[in-house]
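Every protein chain of the complex appears in place save one, which is left out.
Per-chain residue numbering starts at 1, and chain names A, B, C, D and E are given in the order in which the chains are listed.
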């Protein structure tokens, strides 16, 4: 690691300040407002007894996610996708990523025929919105599953959650591998990688993209080292937010 | 006025608790997170120098608004309009109402060829979202116009704002005219009215609808009395939020 | 009232010539071609036994409306909404207004599990199309309900219609409150109001909008006076059209 | 020809009663409300100086058409294409047919850089709506072209119309070739053919479709004989409607 | 017939080289890659046991078709209809034509409650894509029906195919009637006609369009002569392709 100063003065392997406001919503079965630096994502988990028709009768549940950005979450206002009449490729791609990441830690049999929809709405964007969404969505998911158990839709002894999951971005900026890029860094990174990691330290997703020059095996390894270390910290923030069990009775 | 108790214990002519967090967004030229009871709306104002092509060369500005609800702002999750691929009638109608209400207090000549887009995103809904949106949008608008002046897009001596504007809902519930209905009241009101009033006490919009039985002239007058009194209070909340001028330099 | 001459020579409190051609369509269960001056709207009422799935089993009926303009009903040709691929905000808003206005005079229990869809297609537009649509739609509705009774879908002794309904526009033009604005007046009115009134003189909808300067309580009262008087005349035209009962057997 | 009675008592080679109300619309540059039996189509022609961008600078004009049916023009109400969000295949196909048919009799060079859009809206449908639309559209087109000449957009001596055009349906019902099918006949025809013919008796379009059994060369010839004779009569109705030149000054 | 040389040296009544690669697809129940000169269309037939809900219980099957062009099948790249978000008029029209043409030779009762969807995707376009699609689709259809019989969905003794069907384009170019136009001819033809003919020589569709000057009865007859002769040859190519029965077991 070199001594290059990052825009906000962090070291290369340091996360931005993280806060997780669990139970932010009065309406949802689970919710969390996560902030990673200036990036703020509202995650709500909606619990429904029953599954889509094509899944009925298999004794398994379903978890899906939808990601969106408020039009003025970014520095320049974006047109609303509802007004454009279609969901863009990037939005689709991120929604699918969040859904897969959450499903990787859920035992669908233990969940039973229940559906969880996690909405991740970016209120303010400063890089790393998809990874913040995954980290926050996990907290909302835990509370919504607990709600399902309390209300008798999930068996008392079932353990639908087999692990926790968090995500972080890493990238190579000015030749230096860095953790948790903010927007100013992200927009000029040579390589950008989003890594989704479970509480046990296993990979759920590794998505590395050469934005500028292609990268070699050594760079890839350095980025993975950074990401695994960052994920350990994020997992700790999740645990802290979930420690106060009283809040899960938000509804 | 009778002594009927309202669901949250208010009297018939009492507003819910109101808070306006001005400058909530780091990105927008003006912003306000308004809460009216459990209803919470994030209002951001985006300032753009220039106007749409069809308005160019007339020396006049433009103000428009877009309203939307997060899918889980309500008690039951709604499908996203971006995914349905079209904006619903109610959304359109409210967006148009907010835009008209704001334009009523803006002198487009004084604004010059500048465009303001006000986004009102409902984070949590408990009745009165459109009126809360108008009240919050005005605060965001003031800051965005001030931003335009500070950045040299609006003449120093111009006064684009000719009045302030706020809005409130009133309705007849169990035969009693009431101010500022929460969702439980709104859903069983016989008559529902949204009233948009300027700081000087003039009407910008009066939209009364018989949901159950039609209403007579006397009931209409009682509702207007309640609304005008409520608007005075809301105007005061707006003034208080705008008093701290330092905050307007949010960007 | 001042003596200002209106574009077509009417006094401020005078309706344009009204004609209602009941039973214009050979296909619909009820229909009326209404003309208010040069504004012409074809209203057809379609009767279907049964209700949408989400209403089944409640013993109640449903009434809904759809409003549209032919592309060359206006002075300049408008693009078709079918070709644009979406229904505009104004169209949605008016369709919803017409539906609510009609439902206000229908006893859904007495209607039974039957659905009425009222289509209001503007063949020629010269201001006041939404109010003409409501006034004409009521006539079509009466005949379609009668058709339902004749064909055994509505009980002989049931009275689904609890009142009649008509609508008129009023506005302030050159400082003068006027009844039933034609397009040339409507386009430069300071305040524009659509009022929906039952045969008994009660309000179903009051929608007043300041297009230019906001309006005060006194102006509002003057406009309501004009509207209530105009509605009495329109109700009379409806009665006259419905008097000739032989026509209701158009199908 | 056999003596089989048709549903309305016509002989096999007889048209339904035809009326053409020229200048029905106060707004359009040309218009005609055509009735062929119970089929009624409102045709309006909109004249615009100038052509679409991709045609500019070639000194040629453009003629296009749009066909649509009101939702309750038919016996059972159809959903609006604007609400379905897309134009159906049948609608597209007929719009294209009408446009081609009209263009076949227009000299685009003589028309100059002007655009004519012909809207054909079916107010009531009882078979033969596309052919009635073509026959009526021609009348509207003539008046709109004349309007363009009067207003100086078309050269005084130019002759943009090189022929007239009319259309009629023919078909084989119960083994018998018949002219101008009404809906009851059309829906059970073995073969259905739409023929577009100029005033000089030349073919613009021949569209024959075997709905039931395929047809042989002899049947095809019989159908063409019927169609050519019917077109002569329709051309005469057009001439009569256009004879009263005073009406063309409708705007 | 004159001696005018055609772009590729054919005589006026000569088809382009035809090849039919039956069983091109490993996945579909029936398939054929047809080439007519440089025009290449991949036709696949998908067999499904059962019919759409609105047809259930009638003991009849259904055959439908969808036509599309790859974006770079043409000389200039076209935008994808999936990205434009709607299917164009021409695409709809051709899909409907192919479906009708195939249904004309299928006995729906004998097919039983089974559905066949024929996809015709133009890989390369050089005129005559819709007619090549019909000719190739028939071959795919035969194999898919045979697949249905082999798999027990169609009765052993049923004969769903009552005839074969092929199609060809004809047109008048430089005053000369010609068979099977390639794109260079098609784009400047005065009259263009698509003719769909059964193996027994009966007409299923005759669609003649004057692109330039209208045509007379004599020209029409010459075009039909050419088309009927060409159809005989195409029918022979279909027979040859279907002769090798081993290939029908492609799946």
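To be clear about the criterion, a contact is a pair of C-beta atoms (placed from the backbone, for glycine too) under 8 Å apart; a residue touches a chain by one contact, two chains touch by 3 or more.
None of these values were measured; they are calculated from a predicted model.
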- Result, missing-chain neighbours among shown chains, is A, E
- Given A:56, A:155 or A:202, the one touching the chain that is not displayed: A:202
- Note on the structure: Sole touch to the unshown chain from E:70, E:213 or E:232: residue E:70
- Task: Tell me where the left-out chain touches subunit E, residue by residue.
- Result: 25-28, 31, 38, 42, 44, 46, 48, 66, 68, 70-75, 77, 80-87, 91, 117, 119, 121, 123-126
- Item | Footprint left on subunit A by the chain that the document does not show | 86-90, 92-93, 95-96, 100, 104, 163, 193, 198, 200-210, 213-217, 220, 224
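To be clear about the criterion, only the chains that are shown with their structure count from here on.
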- Same residues or different residues: which describes how subunit C and subunit D meet, taking over half shared numbers as same? same
- Query: Could you state the distance in Å from the CA-based centre of subunit A to that of subunit C?
  - Reply: 51
- Taking each chain's centre as the mean of its CA atoms, how far is subunit D from subunit E in angstrom? 29
- Message: Can you pull out the residues of subunit D that are in contact with at least two other chains?
- Response: 85-87
- Touch-based graph of the chains, sorted into line, ring, star, complete or other: line
- Task: Would you mind giving me the full set of chain pairs in touch?
- Result: A-B, B-C, C-D, D-E
